[in-house]
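Every protein chain but one is kept in place in this view of the complex.
So, subunit A:
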Amino acid sequence: MSTAQTRADGLGAPPDPRGPTARGRRSSGRAPSDPKPIVGWLFIAPNLLGVLAFTFIPLVSVILLSFTEWNLVSGFGGIDFVGLDNFLAVFQDPTFWRSLVITILYAGVAVPLTLVVGLALALALNRDIPARGLLRAAFFVPYIVNIVAIGMTWQMLLDPSAGLVNQFLGVFGLEHLPQWFASSYWALPALILVTIWSQAGYANLIYLSALQDAPTQLYEAARIDGAGRWASFRAITWPSLLPTTVFLLITLFVGISQTFGMIALITNGGPGASTTTLSFYMYQTSFQFYRFGYASAVGLVTFVGIFAIMLLMWRAQRGRALHD
């Protein structure tokens, strides 16, 4: 189909790891001029050793740690093996479930809205408009700015009494202005708002590059058939963007469900744990309460959950693509 299709598929279905060149050709053995096997290992060695040291060993450690009870202070001698206790405790931990609900609410609202804003912007910016390049850049800027600068700015913009946003809303004579990060009711919506603002540029960029591959001849045909704008969007544009949408859905979900910086910076999980997402809870249990074993279990359960949802989304998309 379109290139977008193959690209998005490449995400979940790894291409043949041996690469296209390894297939079929010269299967009978090494040609005399082929490099010695050791050469390949030498080439990957620097990266492989680093990945082993900084990713693989920590990963194994976090799995091992999740079966123990340990706070750093007691030293390595203080590591107690507790079997599955941590995992049992995770599932009985009301804060864990609460954080799960908050994470789902947060990502469940922020991800689709980011997608919609990004898509709408991309469709509009794909038209012939004056200074289009500059416009595209403008919407992308929030995405590349560091989270601390963004967080501090929005914290002040959303100040309940003196912030610019409420000053603006006050112009309309609204009685009960949202209290944003100061209220446990409004903190999550405020977080969602800032998230959409900062992530929409990314969704926009990916959609724009997918629109380059849109089948233009079909639009011509649709026009001749008398199809309106909405009809041709539904019949042509949307299906051709479906793989990109699923891709964005997955990456935004993974990214947004792991949002940490803004929460740590602005709300510190509050007020009253109203913005304690799973990733922030994980941080709290490890680096504020120093319950390393338990934190590892929380982290593993969270990651497995996110991974499962990701897989489901990808499966659903694949089923649909096959159906087409």
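What we mean here is this: a contact is a pair of C-beta atoms (placed from the backbone, for glycine too) under 8 Å apart; a residue touches a chain by one contact, two chains touch by 3 or more; residues count from 1.
Definition applied: contacts and distances are computed from a predicted model.
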Quick one: the chain not pictured, UniProt calls it what, "PTS ascorbate transporter subunit IIB", "Quinol dehydrogenase ferredoxin subunit NapH", "Multiple sugar transport system permease protein" or "(2Fe-2S)-binding protein"?
"Multiple sugar transport system permease protein"
Among A:I57, A:V101 or A:V116, which residue is in touch with the absent chain?
A:I57
Even though one chain is not shown, subunit A touches it at residues 7-8, 10-11, 14-15, 17-22, 30, 33-35, 37-41, 43-44, 46-51, 53-59, 61-62, 65, 72, 124-125, 127-131, 133, 135, 137-142, 144-150, 152-157, 159, 162-164, 167, 197, 202, 205-206, 209, 219, 223, 226-229, 232-233, 247, 251, 254, 258, 260-261, 264-265, 279, 282-283, 286-287, 292, 295-296, 299-300, 302-303, 306-307
